Each structure stands twice: as structure tokens, then as C-alpha cells.
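Only one protein chain is missing from this complex, and each of the others stays in its spot.
Labels run A and B following the written order; every chain starts at residue 1.
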Amino acid sequence: MKTVLKYIGAVIALIVALAPIYWLVTISLKREIDQFAFPPRWIAFTPVLTHYREAFSSGSFSVYFTNSVILATVSTFAALTLGVPAAYALSRFTWPGDAREEIAYWILSTRLLPPIVTIVPLFLMLREAHLLNSLAGLALVYTAFNLPFVVWMMRGFFDEVPKEIEEAAMLDGESRGGALLRVVLPLVKPGLAATAVFCLIVAWNEFLFALILTQTEAAMTLPVGIASRVTQYEIKWGAMSAAGVVAMLPVLIFASAAQKYLVRGLSLGAVKG
Amino acid sequence: MIRRLANLFRVEGFKWIAPAMIVLVALSVYPLLYSVKVSLTSASGAFTLAHFRRLLDDRILFAAAWQTLLFTVAALAIEFALGLGLALLVDSLGKARGFFRAGLLAPMLLPPVVAAVAWRLIYNPQFGALNGTLRLLGFDTTRLTWTSGQSSALFSVILVDIWEWTPFLFLLLSAGLQAIPVEPVEAARIDGAGAWRIFCDVTLPLLKPTILLALLLRGMDLVRIFDQIFILTQGGPGTATETLSLYIYRTAFRFSNFGYAAAMSFVLLAVATFASRRLIRAMGPRRA
Partner (left out) sequence: MTIAVNAGVEGTALKAAAQEWGAAHQTRIEVVELPYANLFEKEQLDLESRTGAYDLIMIDDPWFPRLASNDNLAPLPHDPDADFVQSCLNVCRYPATTGRYFALPYVGNSQLFFYRRDLFEKLKLNAPATWNDVLDAARKISGSEKMYGYVMRAASGNAVVADFMPLLWAFGGEVLDANEKPVCDSPAGIAALKFMLELGKYSPPGYAGFNADEVSAHLLEATAAMSINWPAWIAAMDDPSKSKVVGKIEFARMPNGTVKGVGELGTWVLAVPVASKHVNSAFEFMTWATEATQLKQAALRGNPPTRRSVFQMPDLVARFRAFPVQLASLESARPRPRTPVWNEIENAFGISLSEANAGKLAPEEAMRNAARDIAQVLARAK
């Protein structure tokens, strides 16, 4: 009996979690008359693809999509490339006094900076470097954004791996870097995957920096594109929800595939201590 | 101090960490210092404390600060309670765990902008799905104005955040629960303790680091909440859903008052730093 109640509870939670998403999808498929009809047409409506056609044929959304993809992958890759060695260093090497924790805290604290604090200086800095309104400039900013998280997470995972393992490899002639690459990293694959997925999602969903640091469609991302459908007179709900659906699909697919890793990675890593 | 830095450079690991630190210094620290300069500069370029003085006198700022605090505390508390409940619930479902977990994670994966758009649609008093469905069930929805109503706007926005981010706490706490070693729990059960006692005396203490981490991460994000409010209400009606980030944004980009915006953002930063330091201290020393 208790089990039945538990399942009912879980199902209700699931419905609450998914209903708004489902609604968004239906809006993207409904004709305008159906979108605002009463009673709300949860199931009975004739689906049309006009909104998707409108959103993507006008050209912009394909550009936004590509931009978001490039940005997310590049910045995640960069954040991992810079952050993994840093995390490893914090985990393995000896540091004078309190330096290890101080540095770790300092790195994490940059993540706590509200974006609004740094956004105007960043705008001006990027302008000087001619990186304004460019994917490169935005990628740089996103990398800095994701770095603290990578360092914090990966350090936890590295801490779980006993030092002896790579010490053994080094005795066999491996360099420190080689040991990291060939011995330790394979052992923290789930953690690495979880961290990478998190970075991808953060970069994909980011809004404020993209809003301010881009000026033309060449560099704008999906979230900016979606928000820009909120016009003064008429919110183009159809086009906006079509874009929203496309914006959320990669994340949902990707994350549910990596879901196992996410939980396992988190439980192995930063959660402990 | 200089000697400490010099010692630092000699550490072998330093060259591993240097690139990351350079990027962070360039893109986080330097802009921060620049912001300090901006906050002390008037529109004509002269040194001035006027921006900081104005902080003491701005009724919209007080409203925004209060609402940010309210938002953070309310959302965090509810998300935590729900997240914990769901984590415990789903954890006990055996094989079906993975299925439910995948589905329940969905809201937090959406771009916040998309979630806000979906809820803006749903909240529309006349044509939205929420009032529509309630009306279908027989409720009178004339007073239910959600994001358009002075008294209900903040609550409506909090609701959206709860919907969107409870999965995050659920995820973190689930992971924490999984990581708890079975021995203490088993031992307590053998000793005859009931489920509630086990939970309070064994599980919860072991979960403490996770709980604090979850509160820290989510709390920090809540204090600077922006995306959802930008799309849902833009701070209105009146100042009902004005939060610090939104007000700072508006001051900087609509009123072109970068000096005052910078000054305010330091207030935000100070609050965030203070709160996070306490939480991190409470998490205790890390096991090396």
C-alpha cells in the first residue's frame, strides 16, 4: 500500500514537472486560434508546423542555433582544458601553508560574482580587444564563467583517487602529465562527463552576457533570440515557443543520456567533504 | 605577503594552475576593480561618492533588496524541502528510480528564458493554461491574476523558480543520499530505531555537507536572479517583483547610470560574499 502511495506521489511530481513543458510544445504546434482558446486545448487540436517554419526559415534561428552549439562546445572544452590541470594540481601537489584552501576558495568565489557586476567592464574590455559581438569574445567569457565549477568539481573527483595509483605509474617512467592523462583521467570519467555536461548546459542556457555582449545576429545565441520575440505589440508566442522547444531539445536529450553519470559523478565528487 | 606569493611560484603545481588563474584574473578580477573605479566616478568623470550616498536613500533599492531576500529565502526553503522529499521518495522506488529521475530533472535543464516564456503563457489570466484549467475545474479565476497582480506577482515568480530548480536540489540530495554508507543506517536499524529516528539521527547528519553545498549553490544563484524575472514581469507591477539584479541592469542600460549601477552591484556582491563565506565555513574542512 505504501509503495502504491509512493508511486502515486512520484507520478504527480512527474506530471507537475512535465506539464508546462508539454504545454509549451503544444503551443508551438497550435494555430493561433487554438493557442488562447477556452477550455484550454490540452490534447484536442490540429497541429501545424507553421511556427517552426516561421522561426527557422526567417534565417535567424538557424544562426542562433549554430552559435549556441559552437559557443557551448568551445567554452566547455576550454574550461576543461584549463580547469582539469588546475584541479589536479590542487589535489595532488604540496602547497605551503593554507595556500591550497585559499586558492580553492578564491577560485570558487569568482563564480559567486554576480554577472551584473562585471558586465559593463567586460563590454568595454571586449570592445578594446575587438572581440565585441563575436563568438570568440563570448566564448572567452563563458570559459571564465565555467572554470571555477570545473576546478571545484574535478578536484573532488581527483581527491577520491588514491595518490598511489599515479605514483606507481610515475615509478614506471611516466611523467606527471602522462600519469594524469593516461592513468587518472580514465578513472574519473563519470566525474569528467558530469562536469562537461554541466558546463555545456550552463553555456547553452546563458542569457545576460549574451544579451549585452552581442549586437547583431552574427553572434546572438538561442536564449537571446527567444527573448527577442517578445515584441512591443504582439508576443509571437508561436515562433517563440517553437524556438524554445528547439532550444531545450539538445539539453534534454543530452542530459538524460548522461543522467546516470550526473548522479554518480556528483555523488563521488564534490558531495563528499 | 610577497614572500608568500614568491613561495607560491616555486610550488611545482603552480604552473598547472597558472593558465586558469590568468583567465580568471583577466575576466573576473580586473573587471571587478574596474567596476570600483566606475562606482566612484560621476557622469562627467570626476571622483565622487554620490553614488554610494544615493544607496542610503533609494526606495526602489530597498524594495529590490527586500524582495531579493524574500525571494531567496522562500524559494530556497521550499525547493530544499521539496527536493529532499523527492530525493527520499525516488530513492526508495528501486528499479524505476532512473526513469523518474530523468523526468524530474527536465525543468532545470531548460534555458531559464524558455521556462519563463512557457510560464508567461501559462500565467496569462485570460487565456493561459493555468486559469483555463482551473476554470474548467469550476474555480472562479477572476481574482487570480498571477504575475499581473500586485500581491500575487512575487509569489507567482517564486513558483516558477520552485518549479524550475527543485530538480537541482533533488539531484544533489539524491546524489548525497546515494553516497551515504549503509553501515550506520544498518546498525541503527538493527538497534531497533524507527525510520524517522534513523532519518534524524543518522541520515541527516551524514547529509549535512551535501545540504550545505546545495544551499550554497542554489542560494548564490537566487541572490542574483535575473533571467526569469526579465521575461515574466520586468520587475512589475510597480516594483513588486523588482530584484537587485534587475534594478542594477535597468539603471545601467536603460538609464545609462553606470556609476550608480556599479555602486549597487557592490552591495549585491558584499551580501553574496558574506552569506557564502558563512556557508562554506559551516561545511567544514575538506578531507585532503
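The criterion applied here is as follows: a contact is a pair of C-beta atoms (placed from the backbone, for glycine too) under 8 Å apart; a residue touches a chain by one contact, two chains touch by 3 or more.
Because the structure is predicted, anything quoted here is derived from the model rather than measured.
Q: Could you tell me which of the visible chains the hidden chain touches?
A: Across all of the complex, the chain we cannot see touches A, B.
Q: One chain isn't shown here. Among B:T72, B:T133 or B:T147, which residue touches it?
A: Missing-chain contact among the listed residues: B:T147.
Q: In the full complex, which of A:W23, A:F123 or A:F145 touches the chain missing from this view?
A: A:F123
Q: Pick out which of B:T133, B:T166, B:T210 or B:T239 touches the chain that's been left out of the picture.
A: Only one of B:T133, B:T166, B:T210 or B:T239 touches the chain omitted from view, namely B:T239.
Q: Which of A:V117, A:L132 or A:A242 touches the chain that is not shown?
A: Result: among the candidates, A:L132 touches the missing chain.
Q: Provide the residue numbers of subunit A that touch the chain removed from this figure.
A: Missing-chain contacts on subunit A: residues 32-33, 36, 60, 123-124, 127, 132-133, 211-212, 215-218, 227-235.
Q: Which parts of subunit B are in contact with the chain that was left out?
A: 54, 60, 124-127, 142-143, 145-150, 153, 233-240, 250, 253-257
Heads up, the rule we're going with is that only the chains that are shown with their structure count from here on.
Q: Quick one: in the complex, what on subunit B touches subunit A?
A: 4, 7-8, 11-14, 16-17, 19-21, 23-24, 26-32, 34-35, 38, 86, 89-90, 92-93, 96, 98, 100-107, 109-115, 117-119, 121-122, 124, 126-129, 132-133, 135-136, 163, 167, 171-172, 174-176, 178-179, 209-210, 213, 220, 223-224, 226-227, 230-231, 245, 248-249, 252-253, 258, 261-262, 265-266, 268-269, 272-273, 276, 280, 284-288
Q: Show me the residue ranges of subunit A that touch subunit B in the complex, using the header's touch definition.
A: Of all residues in subunit A, those touching subunit B are 6-7, 9-10, 13-14, 16-18, 20-21, 23-24, 27, 35-40, 42, 82-83, 85-86, 88-90, 92-97, 99, 101, 103, 105, 107-122, 124-125, 140-141, 143-144, 147-148, 151, 159, 201, 204-205, 207-208, 212, 222-223, 226-227, 230, 237, 240-241, 244, 247-248, 251-252, 255-256, 259-260, 262-264, 266-268, 270-273.
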